[in-house]
Every structure is written in C-alpha cells, then in structure tokens.
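The structure appears below as structure tokens.
Missing here: one protein chain of the complex. Every other protein chain is in place.
Just so it is clear, A, B and C label the chains in written order, and each chain counts residues from 1 on its own.
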Amino acid sequence: MSWDKHGRLHDLVFWPEREEVDKYVYTPGLHGLELAKALVDGKVLGMKCPDGKVYVPPKTFCPDFTEGQLVEIKGPWRLLHYTVVYEDLYGNRLDKSVVVGIIKPDDADNGMIHIVNVDPSKVVIGMELKPAFKPKDQRKGTITDIEYFEPA
Amino acid sequence: MGSGRVAVIGVGSYGFRPSTPEVSFQGMMFESSQRAYADANVDPRRDVDVFVDCQEDMWEGIAIADEFAPEPIGGALRPTFTVAGDGLQGVAHAYMLIKSGLANVVAVEAHGKPSEIKTLQDIYYFAMDPLHVRPLPTGNPFFIAGLDAQAFISRTGATREHLAIVAVKNRNNGLRNERAPYASRVRLDEVLSAPYSVYPMSRYEIAGFSDASITVVLASEDAARKFTDRVVWLDGVGYSTEVGSGSLEWHEWGRMPSMRNAALTAYRLAGVSNPEKDISLAEVEDRFSFMELLSVEELLLAPDGEAHRYLENGDFDFNGRLPVNPSGGSLSMGIPLEATGLGRFLEAVMQLRGEAGAHQVKGAKRAVVASWRGVPSYTSVVSVLSSDIEG
Amino acid sequence: MSERKGEVKLPGTKLSAKEMYSLLGLVESAPQAKYEFSAGPSLSKFLQGLKEGKILGKRCPRCGRIYVPPRDYCEYCHVPLTNWVEVPDTGVVHTAVVSYISTKRERLEKPEVVGVIRLDVPGYKEDSYEFAGLFHRLCIDPEEAKKDSAVGMKVKARWKPKEQRTGSILDIECFEPVR
Partner (left out) sequence: MEVVSNLFVKDRVAIVGAGLTTFMRRALETPRELAWEAARQALDQAGLTLKDIDCVVIGSAPDTFDGVHLKGEYLADGSGAINKPMTRVYVGGGTGVFVPVSAWWHVASGLCRTVLAVGEEKMSPAHPHPQYVFRYIWDPILHRPLELNLIWIFAMEMRRYMAKCGAKKEDIALVSVKNKRNALDNPAAQVAANITVDDVLKSELLVWPVNELDISPVSDGAAALVIASENVARQVTDSPVWIDGVGFTLDNQHWENRELAFPRYLNYAARMAYRMAGIERPWKEIDVAEPYDPFDYKELHHIEGLMLARPCEAWKLLKEGYFERDGELPTSPSGGLLGVGNPIAAAGVMKVAELFWQLRYEAGKRQVKKPVHKAVANAWGDLMQAGTVIVLSN
C-alpha cells in the first residue's frame, strides 16, 4: 500500500458488520437482589461500611474491599450536582432536555445518579428531592422502578 | 529498578481526520508504525523486542481485536500483546518492560477509527453499569462529563466564559498544526452565544472524533544511543484508577483523583519537586473544555481552584508562561479513541525535539503529558518528558 | 488454603437457568453495535477480483512470499505489498470438518463441510509451515470428508454464476473435488 493508495472511493469496498447478540441478561448480584426487593416495596437501600460510611446504592463490597451491611436509606434527598442534556452524542437536539443529577440522601455519604424531573431553569443546587416510584404493579426491582426524582 | 533512563526514539502517526476511507484500521496501523520505525531508524523485525498495542474490542467491532494487532506493526511471531486502555498506558507498560530488563526496545501502537462505528452513542452506553446507570434515559453518555463540569465550576468559581476561553485557545492553536482537523478561527463571543449541548458546555467545548493511529518507539538508554541522537527522555510515568464504571457513584465529582495520583507517581520518578516551576510545556486532556482546567490543577500546575485565573492571565497561551496544548489539543485534533493520549504524547515529543514546525513553542525543556480515558472511566495516565536537544 | 478448600465452600452462587430468569431485578438489554469497515485497498481489489471469477494475491517485493488472501503489507518484512498476482483457483484440502451446528448453536438439518484449502501457489514447499490458502466451504459428502483421504484431496473453486456475484468471499460457492 503506502505509495499506491487508492483515493477514489469507487475503488474501495465498505463492509457493514455488527458485534451484537440477541440480548444480554444481567443478574442483579448479591446486594442488588436485596435492593430489588426493596425497590419493589418503594424503598431504597444503601450499604454501611466498617469505616462508618454509607454508600447508595449498595454495591456488596466497600471501596476498601470490606463487606458492606445493608441499611435502609430514608433521606431527605438533596441535589448535589446536575447537568442538562440538550443534544445526543451526534449533535441532534433532543425533543425534551434531560436533567441528570447526583442526588444525595442526608443519611449517606455519596449521591445516586438519576433523572430529575424539573424544568432546567428551576434547578437549584441543594434543592430537596424525593424519588418518584412507578406504580407498584410496574416495578421490576430495577433502578428504573424510580421513574425520576422530583422536588419534595 | 533497572538503571538507566528510558528514551523515546521514534514517533509516527497517520490520520487525524474525521474519516479515513482509504485505509482499513490495520492499514492505518501499518502506516503509523512504518513512519515511527523510519523516525527511530529501527527495523521492527530485528530491533524491537516487545510490541504493545492499545485498543478495545467494541471500538473495533471485533470480539478479540488483539488478533489483528501483530501483523501491521511488525509484531507477528514476536512478543506482542494488547493493553485494553489508552495508548499512554501502553507507554507505561513499555517503561516497565524496559526497566525490568525484559526488553531493550519496545514499540507502542494505539489507534481509533470512530468513523467506522455507526452506533457510537450506543457503544458508549454499553460501557456503563448495566444495573444502575445504563438503564436511565440520560440522552447522551457525556452527561457524566456534564456532571463533572458543573461540579468543577461550582467548586472553583470558574464561569462559562473560562470554559469558552479554553475552546477558543485550543481551536485557534490547532490552526498551525496539520494534525488538527477541528481547528477553527473561532471567537469568544461565538462560543458564548452557542446553545448548550450538555450543560455547561456547548459543542465548541466538546471535542469531535477523528481517525488516527500513532506508534511510538521507546528504548533503554544504551539501546537508544545505537539508533539515534534525537532522544527525548521519558523521565516518569504514572497511572491510576479512581473508581470502576460499576461504582461511578463513588467518584469525587468535579475532581480527577486518578490524574493527581498518576501525576504524583510520574513526578516522583522524574524527580520533579515543583511542577509549576519545573514543567515548561503541558499537553493535557481537553476532550471537554473544563477538563483542561481540571487537569492543570490535578497535575499541580496551578493551585486548587486557580487554573481559570491563570488561564485568564494568558499563562496557558501559545506564547504564555506555560503553554498548555499548543497543538490545539483534542479540541482541534479530535478523539481517536484509545489513541487520544498518544496524540498528546506525540505532540510533546515533537515540541521537545524542536520539530513541531509552525506550532513550535520556544524553550520547552520538560513537558508533562496527561490523558483521561473518557466517560465512563476514571482512569488517567501521566508522563513526564524532557530533552537536551537545542530547539 | 487448598487443604482448607476441601472443607470450606468457595464463594460464588450458582443459579439454574430457571432461577436466573425468574430473578427479581434482572436487567435485559440489547445494545446496538454496528460498524462499516473500510476493506482497504488490498481486500477491496481482492473482493472485486472474486466478482470477476479471479483469486488475487500479492507478492512481497523483498522476500517474494505470495499472500492469499492479500494484505497491505508483508508481515515478515514490514514493507508494503504492491505486486498483484492472479493465482489458480485450485488447491488441496489442508483440513476439513463437518459441522452439525449453526452459529447460534442450533442443530443443522444438513451438516456442512468446511475447511482450509491450500492453494496451488508457487513459492511454498509441500511441507512448509506457511502457505497461501483460503478458509471456505467444501462441497464434499460429509462421510467422505471424515475419511483420511479427505486431507490432501485436490479441489477447485465452484463459482457462483457471474450475475449472482457481489464481490464477497461467497462469490465462491465452495471448493469441490476435482474428479
């Protein structure tokens, strides 16, 4: 190649392919299974680590590799950080902008990532939020059982 | 640790365009590697002991992309392996391989051909935690950078204008660099009047994608002398991961502890005690405008929360006290996926050799290079380079 | 530890298929991962050659090796390959197998024979480790393919009719025995 490249696109072949399977099935894991049960009941769990820190959502093990103990998170929840997504990765404007937040309950040391259902112009750091659960019969024990967080 | 320094003896690249239809990704790898080997004056089949390739399967569309690593870079039937990480981390492996005594000469290649990925946004989401993050209808995977950007400006008091200055500086710097397809003579008012893409950033402040392959050749001090006297020294490397993409919620928003940790290691190895004074050139992460400011702080080139003031003063300008991304950075050169960090590295090597051409800065003796692997990772790599070449 | 291992249960929670699919909190997703690969100059010309009923290879200007399928560069000399050669569409079976399952691991109604065909390309010795060749379907009876005589059998490309060729490896339907 090198010195005899072909610039004319007509001379070149482009080959469509993919790297997909029919679907992936992800198990919730150890803490995840307990979180799933709690979400169906409209509750959120965190994990308490031996150093006293509480993390939400629970992730089975702590950053220092010790085992976390499940605790119920009661809130109140506050908006710690946020962003507003107006465009997708390709630069297409979204029909409706999305507010994404880091939402920290007072009884945990970190925040959860979730959608915040609030007009972008009304977002205030520190505003109190609460999780809006889907109707009970639609809950599946996944993170989207919380449809979004909304002003309390 | 093995005695002797580690040298960069050759660099080569191909691409840095939004698309490269004339070559397959392997062709692109061959192109960059033959340029690097010519630059280093080495025969890869005879002189190179270990070949390191940096790539990631889902960027390639091949389930074990490592299969395609050896031939194009001259590594067939030789010790060759893949690092699933940024190219700059491949350089860290080369550093260790040479220091361990296992190799005298190591070639590191990294590439990305995002123009061939039809579903790039889906691939980004594919990297997110399937339980807690991927299912959320967040609209753009760069929301993670938006969260960090907002946390950064609210902590430091930097404003939208500061982020815009970074974009204006880098996109204009790139006008002098032939490897910079996204360079533009853009003005501050244009950036400030652009709508937000992902708050608090407009599209001017988010780097585009480019296709590129980069190869660098590293050698032990003794081996280097055999091939060339245009040596740039790799005085230190460091890399670190803050949290996993499965524990994103543990990240310290608005900071980049991985880069700080990586920098501390690299500085220690390089004997840099006062980075603000000892470093005369920085090629750092800027795929999002705020990341340049955050990188500068995490690299200890400005005190915490002060980078935007230094920027305001023009310290980081092309002719400033400490030029930051005189190449135009990723905002001008684009994001060739895992080759992004090597792009910064390549530019720093050219500067230290005095071979950067139209975008050569004056008097650069010691450079810091920093890369972050992009969302949703919190892994960074830092390297410190120096040269005694009179530029 | 291992001695302990005999007594201590190792971590890990086994699930049967039924248990897994009925787990609360199970998440399913099917990410889109689509690409458009540039074949590059060498494979592009190779594919166009197939459309014309030709198998094209490339010769290394340094070591003289002929590569089929062609690549852009010589893996042994690390130089560009630039000399095209048309090679015969005949060769011998290097290895052959009989598949009873599909890509998705379903049983096939009719078993399929595939293998590696070592093409009659000059420059490689009978017993050399490397050779020019293709991986393809073999139009050989499955039971015959299992016989010792199948390895080394002379074969020739069976081409699709010209109007059905698209510039793909499938322009060759299979390699069939030379009778």
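Everything that follows uses one rule, which is that contacts are C-beta pairs under 8 Å (C-beta built on N, C-alpha and C of every residue); 3 or more make two chains touch, one makes a residue touch a chain.
Everything quoted here is computed from the prediction, not taken from an experiment.
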- Counting contacts across the entire complex, name the shown chains the missing chain touches. A, B, C
- Contact with the hidden chain (one of A:4, A:22, A:95 or A:119): A:22
- Just one of B:57, B:190 or B:276 touches the chain that is missing; which is it? B:57
- Note on the structure: Checked against the full complex, the residue among B:115, B:172, B:215 or B:247 that touches the missing chain is B:247
- Item | Residue among B:107, B:123 or B:180 touching the omitted chain | B:123
- Query: Which listed residue (C:22, C:83 or C:102) would be found touching the missing chain in the intact complex?
  - Reply: C:102
- Query: Which residue numbers on chain A touch the omitted chain?
  - Reply: 13, 15, 17, 19, 21-30, 32-33, 59-61, 63-65
- Those residues of chain B which, in the complete complex, touch the missing chain: 1-3, 46, 49-51, 56-58, 61-64, 66-71, 75-85, 89, 92-93, 95-104, 123-124, 126-127, 129-131, 238-247, 250, 257-258, 261-262, 265, 373, 376-379
- Item | Touch residues of chain C, complete complex, unshown partner | 1-3, 5-6, 8-17, 19-20, 23, 29, 31, 35, 37, 39, 43, 47, 67-69, 71, 75, 94-105, 111, 114-116, 129-137, 142, 145-146, 148, 151, 168-170
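In the analysis below, only the chains that are shown with their structure count from here on.
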- Query: Among the chains, which is located farthest from chain C on the basis of C-alpha centroids?
  - Reply: A
- Item | Rounded Å distance, chain A centre to chain C centre (Cα mean) | 41
- Task: Would you mind pulling out the distance in Å between where the CA atoms of chain B average out and where those of chain C do?
- Result: 37
- Item | Rounded Å distance, chain A centre to chain B centre (Cα mean) | 28
- Task: For chain C, jot down the residues that touch at least 2 other chains.
- Result: 25, 27, 29, 31-41, 43, 72-73, 80
- Message: Where in chain B do residues touch two or more of the other chains?
- Response: 21-23, 27, 30, 34, 58, 61, 130-131, 135
- In the complex formed with chain A, which residues of chain C make contact? 13, 15, 20-21, 23-45, 47-48, 72-73, 80-82, 167
- Note on the structure: In their shared complex, chain C is touched by residues of chain B numbered 20-27, 30, 33-34, 37, 43-45, 58, 61, 70-72, 74, 76, 113, 116-119, 122-123, 125-126, 130-131, 134-135
- Query: Considering the complex alone, what residue numbers of chain B touch chain A?
  - Reply: 21-23, 27, 30-31, 34, 57-58, 61-63, 120-121, 124, 130-133, 135-143, 146-147, 149-151, 154, 195-200, 203, 243, 246-250, 253-254
